[in-house]
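The structure appears right after this line, and notes come after that.
Every protein chain of the complex appears in place save one, which is left out.
Note that the chains take the letters A and B in the order they are written out, and that residue 1 is the start of every chain.
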Amino acid sequence: MAIKYLSADQLPAFLSSLAEKTRVVAPIKTDGVVQFQPWAAGKDVELDVLLAKQSPKEFVFLQSETFLKFGYSMAPAAEDGEGEAESASESAIPCETVDVEALNEAPAQVIFGLRPCDARGFVQMDNVFGGYGGFYFDPLYSARREATTLLAVTCREPRSTCFCTAIGGCPAGHEGVDALFTQVKDGFAVETFTEKGEAATAFAGLGDASDAQESEAAEVKLQATGKVDVPFALEGIRDNLHDNIGGEGWHDLCMRCISCGTCTYVCPNCYCFSINDELVESTGERYRVWDNCFNPLYTEETSGHNPRAAKSNRFRNRFSHKFWYYPDKYDSLLCSGCGRCIMHCPTRIDIREVLRVMGTPVGTTPAQAIAAPAAECAAESTAAPPALPVEATRAAPASPDGKEA
Amino acid sequence: MADNGKTRLTAADVVAGASTARAGKLGGNPYLPEIATAIEIIQETPNIKTLRLRFDDPAVQESFSFLPGQVGQLGIFGVGESTFAITSKPSEKEFIQFSVMKAGEVTKAIHNLSEGDKVGIRAPMGCGFPVEAWKGQRILYVMGGIGSAALKATIEYTLEHRSDYAGITILYGATAPENFTYQADIDDWQKRDDLELVLTIDRDCDGWQCDVGLVPHVLERMNPDPANTIAITCGPPIMIKFALMSFQKLGFTDEQTYTTLEKRMKCGIGICGRCNVGPKYVCVDGPVFSLAELKELPDEL
Partner (left out) sequence: MSRQDHIREFAAAALRDGRVDYFIGWKQGHNSSEVVPAFVKDPAEVEQLVWNELCHHNLVTFLKRNMPDPAGAKIGVCVKGCDSRTLVALLQEELVDKDTLYVVGVPCDGIVDRRKLEKESADELVAISCSDGKVSVTTRQGSGKEFAKDSVLLDVCGRCRYPNAVYADDTAGPPVEEPDRKHAEPDWSDVADYENLSDDDKQALLEQIYSTCVRCFACINVCPVCFCWDKCVNRSRQPELVSQKVGPKENLLFQMVHMFHVAGRCPSCGACDRACPVEIPLYLLHRKMNKEIYDMFRFEPGTKLDEKPVFQVFDLTDQFGD
């Protein structure tokens, strides 16, 4: 695959050419705050600040999304002229009817300037919404996902809160990435990995990269990988979380947690949601909206019984979901090491510390942080995960005979 | 591609009828309910109603089938959905039936329905009881209160296929005589000679002919033989807890003991992440769980 080059001053023109056909979303700084926003000509794309406040997941997995609209009306009994009403009073009584319409908007869009951890987050959510392993297929997310092209930018200067390499990621990783832009002198080296990436980078201003630019890009990637700390050993965490399920350590770790939803909402791959109905007179809608497992009411049942009334149980659930429950179902972690949860938690709860403490075998003293960074990009050494969409064979359904005895 | 055969689906897959899109119309949207009309509403007890519903689309009604123990999302547009066990006989073709206790927002609205009103249904969902694998064994049903709804379809199935099973025993407890659901069916069950039926109420009262005592106590008095027997229980959480303890005392193994769980649910299709107990979703891995499976899970019931 040939590496191309886009000079930095061509970036606005490149984005404008995309904007002619699709929505373009990019990290933009407004009043000092960097967020992913729809881009328009004249807006500067912010790439010096490593991470936008939130991940771009809200453009594919909308924060609130109406998926059903309905309206009640009274319809007269059928006047089809055939046969007669059983009695005069039956034909005179109008019946309630309800019209239901399903909504699913999936505008084409390109997200430019996200980081490899953000793209990896999408891949992890794809498993859930794409019916991996015989589960249901979610058409709302999937339609938007298929209409989205991800153009990621290599992290030249990872933060101290990054830990992607500890969990199989990389500052130049391309899991879920359609095309990867690596900043080199005066521009970007551009690699494409999918057909979508090819299509999005079919821009006149993209020429072949020179040998010097190629090797500079390789050097940038190597240096970046070396700057990511490895704060814990991934191996064994799943089993140790299982063994530590009743551990007292959860109480100590969550003392300063205020049980809000910040970590889940800024995370590139947390995906739990709620569904609500609203009705005004006779018309209404059903929508889904982000929810989070720290919400004290998350698991509260109508009877008033709440299996996770204790904050420490909710706290345990989130980390266990990411490193044990989800991997058991989807053969992948539910974390990409971006560190946003650490950066934005009002009390800086540190997922690395939680995993280090609760992910060690019961009865062992947790290891101190390993400051030595990974020597090479872990992601490069594993088989490339499938790019989306996959031409999938039909997944084996859950056993139709009910449980195996 | 993971080499364990698991894959992700695409929209094309689903249109082609991939079987995981089994709730709602095939090839479509598992969040889109089927519209059904309430054709009969039965007041079972002061706070439990049984609703018989018929899908408006005749093709859907015709092709609808479910496994005993499966559940469905019954919803009222504008109020919301809740999960209920399907309580019709699996062989019933004319309607789908749910039994609903009035408790909160959605169930209150369901109790306010009249015959002719419209609802939305997404069914069947979840895993049913492994009734095929249980052939040749004795089945012991131990239920209390609204727990009878969770086991009703399975009881009907095993009664319809009675000769496949070595024996059927039903222990059903309620707080008082008027709180038994399915009175009409109980009358039928009492007339059968191929089933052992024990009814019990918490405290004796005039005119009551059957047993008295809390379900776990009566169960221990009955002293059922665990050999070649499957023990299933459902009821209020406290009853389940003590019934499971009683089963252990009587010598039933974890693999022989089953229950069905309830959790706050939203999507019902294993996506929204809410109803998990550890790595298992009650809506797709359950609601049926053996005690052996439950012991692997965090204590978050």
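Here are a few things to note about the model shown:
Note that contacts are C-beta pairs under 8 Å (C-beta built on N, C-alpha and C of every residue); 3 or more make two chains touch, one makes a residue touch a chain.
None of the values given here were measured: they were computed from a predicted structure.
Interface note: of B:104, B:177 or B:213, the residue touching the hidden chain in the full complex is B:104.
Considering A:115, A:145, A:159 or A:174, the position touching the chain not shown turns out to be A:159 (whole complex).
Contact with the omitted chain, checked across A:10, A:109, A:240 or A:312, is made by A:312.
Only one of A:10, A:109, A:124 or A:274 touches the chain withheld from this view, namely A:274. Against the chain not displayed here, chain A makes contact via residues 31-33, 35, 48-50, 53-54, 63-64, 157, 159-161, 251-252, 255-256, 258-262, 264-266, 274, 276, 278, 287, 289-290, 292, 295-297, 300, 311-312, 342, 344, 346-348, 350, 352-353. Contact residues of chain B toward the unshown chain are 104-105.
The definition used in the following text is that only the chains that are shown with their structure count from here on.
On chain B, the positions that touch chain A within their shared complex are 1-2, 4-11, 13-14, 16, 18-23, 28-33, 35, 67-69, 75, 77-82, 103-105, 107, 116-118, 120, 127-134, 237, 255, 262-264, 266-267, 269-274, 276-279, 284, 288-290, 298-301.
Looking at the complex, you find that chain A touches chain B at residues 67-68, 70, 72, 95-98, 100, 102, 104, 126-140, 142-143, 146, 245-246, 271-279, 284, 286, 288, 291, 293, 298-303, 305, 307-308, 313, 316-317, 320-321, 324-326, 328-329, 331, 386, 388-405.
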